[in-house]
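Here is the structure we will look at, set down as structure tokens.
Missing here: one protein chain of the complex. Every other protein chain is in place.
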Amino acid sequence: MNTETLIPKVGVVTDIRIDTPDVKTFRVVGLDGKKVFEHIPGQCAMLSVPGVGEGMFSITSSPTNTEFMEFSIKKCGCLTSWLHAMEVGQQITIRGPYGNGFPVETALKGKDLLFIAGGIGLAPLRSVINYVRDKRENYGKIQIIYGSRSKDDLVDYQEILDEWMQDEGVEVNLTIDREQEGWDGHVGFVPNYVKELNPDLSKTVLMCGPPIMIKFTLAGLKELGFQETQVYTTMELRMKCAIGKCGRCNIGNKYVCKDGPVFRFDELDELPNEY
Amino acid sequence: MQGMMIARAGELLENGTVTRVLGWQTGEFVYDITPAVFESAEELEKGFVYNSFCGNNLSKYLIQASRKEGKILVFLKPCDTYSFNQLIKEHRIVRENVYIIGIPCDGKTDGEFLKAKGVKGILGIREEGDNFVVDTLYGEKTIAREDALPERCRNCKSKKHMVYDELMGEEGEVLDSHRFDMVEKLEAMTPDERFAFWRSQLSRCIRCNACRNVCPACSCEKCVFDNPQSGIAQKAAADSFEENMFHIIRAFHVAGRCTDCGECSRVCPQNIPLHLLNRKFIKDIDTFYGEYQAGEDTESRAPLTNYTQEDVEPSIVYTRGGNN
Amino acid sequence: MPNEVKAFKPKIVAFCCNWCSYAGADLAGTNRLNYPADVKIIRVPCSCRVNPMFILRAFQRGADGVILCGCHPGDCHYTTGNYYARRRMTLLFSMLDYLGIEKERTRVEWVSAAEGAKFAATMNDFVETVTRLGENKRLEDLRCKE
Amino acid sequence: MLKLSLKKLDELFAAMAQSQALYIPADNGGQAQYLRWAPGMKMTAALNTVRSAKDFFFPQTEGLVNFKMTGKTIEVIDPRTEAEDFVVFGVRACDARSFSILDKVFLVDPVDTYYQNRREHGTIVTMACRQPEETCFCTSFGIDPTHPEGDAVCWMTDDALYFEAVTPKGEALKEKIASLFEESDDAAVKAQQAETKAVLDRLPLHTFTAEPLGGDVLMKVFDSPSWKSLSEACLGCGTCTFVCPTCQCYDVRDFDTGNGIQRFRCWDSCMYSDFTLMAHGNSRNSQVERFRQRFMHKLVYFPANNDGEYGCVGCGRCLAKCPISMNIVKVAKCLEGELK
Partner (left out) sequence: MQRIGVFVCWCGSNIAGTVDVKAVSEALSHEPGVVYSINYQYMCSEAGQNLVKDAIRDYNLTGVVICSCSPRMHENTFRKAAASAGLNPYMVEIANIREQCSWIHKDMPTATEKAIILGRAAIAKVHLNAPLMAGESPVIKRALVIGGGIAGIQTALDIADAGFEVDIVEKEPTIGGKMTQLDKTFPTLDCAACILTPKMVDCAQHEKINIFSFSEVEKVKGFVGNFHVTIKKKARFVDETKCTGCGECTAKCPVKGVPNEFNLGMDNRRAIYIPFAQAVPKVATIDPNYCNMLKNGKCGLCAKVCGAGAIDYKQQDQFVEREYGAIVVATGFNPIKLDQFDEFGYSQSKDVITSLEFERLTNAAGPTSGTLLRPSDGKHPHTIVFVQCVGSRDTSGCGKTYCSRICCMYTAKHAMLTREKYPDTDVYVFYIDVRSPGKNYDEFYRRAVEQYGVHYIKGMVGKVAPRADGKLMVQASDLIAGEQLHIEADLVVLATAIEPDKTARPLATMLTASMDTNDFFTEAHAKLRPVESPTAGIFLSGACQGPKDIPDTVSQAGAAAAKVIGLLAKDKLTTNPCVAESNELMCNGCSSCEKVCPYGAITYLDKEFRMPDRTTMVRRVASVNPAVCQGCGACTVACPSGAMDLKGFSNSQIMAEVDAICQMK
């Protein structure tokens, strides 16, 4: 464990991909050109631009990627705007990994997995999806239900088309909120689409998206007969230290940065509804 | 007085004039009184209190409270009414939703102040004539009321209510106070002495923001010191500059708006005499631009949003007071 | 001359209103009237645009003196701006003095567009005053001096 | 047990200060505050300092890391220099206990090395209480103010100071100062303890306990309707937080010096409206929620994570200092009332 956890390392942005009008994916390596640290899918890192701010971002790339880490970041505040304005070669600071991550080597192992994501919510799941795709033998069937406002707002669309959809045993269901020219796929909100698709009850669900989507999808899943113990999600709250000490990201007695960000819904049920 | 207040508040609740009552509630000890909203005669009977420890200025609570459904009854001491008026002037309180009962005040003290006078382990307090008789863990102690009052009350500027719908007790008068004595004393010091004085005071600041949050003039929706976009946001004063900066800017922002209610100094956990900053501005305004008492009325232009062609030049500062 | 003590060069920020004083500074330039390079001018639309925050900020960042120049009272391009500035600065300077901060570090001067000579003379005088006072210690932020 | 005449107190301070920094509670601005001892400085007569002793290990602001930025590159600089050894003298039992609470936050994995470093360099000399205030309720948390924890413990009678080393650090200190002392029995100390205990029993809050809030009533307490009225008058200032010996929330901020960025941490308060503010929302939007967080943390969340130990030591500072006199005792009593 890094004992100087509050002192970050320097990372270099080696590639910037424009995903959607407000999401970019940044590739980051250390000054030595190698990965800055290893992580578990679902874990996060604190990225910062000194003088602008520091923020927690989920690591979008899979641990199986040995060369670099990727972060898909939506522009919404001061720091993210700055990140979006960066050019390749820019250095930033990075520390981590933080959080518990998804139980890919334990609870999820050998299971059929259903990923449900909305908008930028795909970012933390992408890490798991690619991890699972790379260790195909350890997991069962994979289904991905992903929706966004429009076709242009689908994060990693090219990767979904070129890789995920081509994989055997991976079923991808895409949907967008409203009809759009050049889109012949499904149209409609994610919660409804999930119900329409009526996934098999044996699947373990990994879900991430805007709170409103989570709320309705969870209700839908329960209607279909899923148990809360089958459904994982990942949370985001205000964080400063990322090591469970600065005192702000707690939900009840759990710190999202340390005890989370991945929670099973039955765990969340035991916590106050303050997130 | 307390009995009359409870009775009258009960009546006004009963007859539907008001739906809530903003007053003071008893605590664990005789002195730890909390502002509170009461909604029924029972609640009033149970917890309403008015005594020599009800120092809290309730005006600021009305910014939120007056925007809620229904009319609220508030008890205001004379100095609180200045704050109330100033908030009305700044359109911060919805006047129609407030029913004011003016109540008399003979000065308010607090537990901390008594302790500073050397009283330890306060168990109870009786008022006997002009004295407070304090029952403590270590015996009984008598303090003259005059000595037990903080500076703001010893130099009370007014016993007159500037605004009310109903008055309890007699109408008081605006007083001649000596409230600028200490400011004058500081002005008479050398700059080095003044600097040393203020450093010793402001260096104790822990930036708890109590002075700001209690201040009826500091009613900003978002304070510049909390707003990262303002360029001067700070959470803890990291060094002497930031300590000075916070207090200078805060005093400047309330200059011409501060009614000199003294809450800032009352709440400061570090006993910094913050009112001396505000009073400096008040005194300067009086000297440079003519007597002005914020909160005296709801219409007049505040000194910093006003001018005359003959105003003094800033260079007056070079020629005045504080020998070099 | 490695051991020679470097002469103190003050940092002076001058806020100048666009219509009078900034033009006055331009005129000083046009007439080649010297004043020390320690003075750096920031153009503002009107003296009333100058927030006390800016002045404190300048001291924080290492300024040794701050001067505000505007149109003469009565001549404000915006009619009344400098009247407000006058009140604000009078009170602010008085407060700084009250806190024991050298009052000579701050100044307000009214300089019209025609007063190039006055501008230069004012700046010369102000730099001299501030140089005499020496480095700003009482409103410094040590972090900015590292 | 060692004994020293109070007349020789200055000599003791001088001896302690010889090889390390010494801090004692002294009067400043009419109240007590820990100040670095210098010859001539006297100890306060006040029971306790306004600010707690947590400053020594968790100062209000502290530089974490510096950055130098040139073009697109960043240089990371650890600004720390080896901290000097220091002694804090006169810490009360409540504050002494607060260190063990802070340790449970900062010294658990991942260790906060800034805190740890200061902790290692500090020696705590505690002082037993003689005249508790009515706001004291440390006994409610199992603290004995007549026999505090610490590296070394002192008792002060009318004419003498008694000293007892507890830990190796305390022993090390003892060695440096032992020559000033004489050996003594503990009769005077015992007598004083008994006297103080009698006062403790008369404290208005001596029956107070937070017990009923522990355990599985968490959600019930969380949803209590009383939070609204309890927090109604709260100003949202940070007084309670900042005078509290166990509050440890902090903020991390960057300061642009013009020549680089200094990243520092400073105390933060969960009472502040921007504490949990994010670019796209705030998980604790209203003062009710923020107020609740503070008390839930001390009375429920912290015990839940730390074997039932409360995040409060009963020092009474918040009782004395809250501008509106709302405090943990009132909150706990009210909630307990509801649970009944």
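Things to note:
In this document, chain identifiers A, B, C and D correspond to the written order of the chains, with residue numbering beginning at 1 in each.
Keep this in mind: contacts are C-beta pairs under 8 Å (C-beta built on N, C-alpha and C of every residue); 3 or more make two chains touch, one makes a residue touch a chain.
Only a predicted model underlies this, so the values are computations on that prediction, with no experimental measurement involved.
For the omitted chain, the shown partners it touches in the full complex are A, B, C, D.
Among B:28, B:90 or B:165, the one in contact with the hidden chain is B:90.
In the complete complex, the residue from B:46, B:126, B:185 or B:222 that touches the missing chain is B:222. As for the chain not pictured, it touches chain B at residues 67, 89-92, 219-224, 227, 229-231, 253-254, 301-302, 304-306. In the full complex, chain A makes contact with the omitted chain through residues 82, 85-87. Along chain D, the points of touch with the absent chain fall at residues 69, 71, 256, 258-259, 282, 285-286, 288.
The rule we apply is simple: only the chains that are shown with their structure count from here on.
Core chain by CA centroid proximity to the global CA centroid: D. The greater number of contacting C-beta pairs, out of the two interfaces C-D and A-D, is seen for A-D. Per-chain Cα centroids separate chain C from chain D by 46 Å. Counting partner chains per residue, chain A has residues 78 touching two or more of them. Looking at chain D, residues 251, 255, 268 sit in touch with two or more other chains. Under the contact rule stated at the top, the pairs of chains that touch are A-D, B-C, B-D, C-D. For chain A in complex with chain D, the touching residues are 1-10, 50-54, 76-78, 80, 87, 89-93, 236-238, 240-241, 243, 245-253, 270, 272, 274-275.
Within the complex formed with chain B, the residues of chain D that make contact are 28-31, 33, 47, 50-51, 60-61, 131-135, 199, 202-205, 229, 232-233, 235-239, 241-243, 251, 253, 255, 264, 266-269, 272-274, 319-321, 323-327, 329-330. Listed in rising order, the residues of chain B touching chain C in the complex are 183, 186-187, 191-199, 224, 230-232, 238-239, 241-242, 244-245, 248-249, 251-252, 255, 277, 280-281, 284-285, 288-289, 303-309, 311-318, 320-322.
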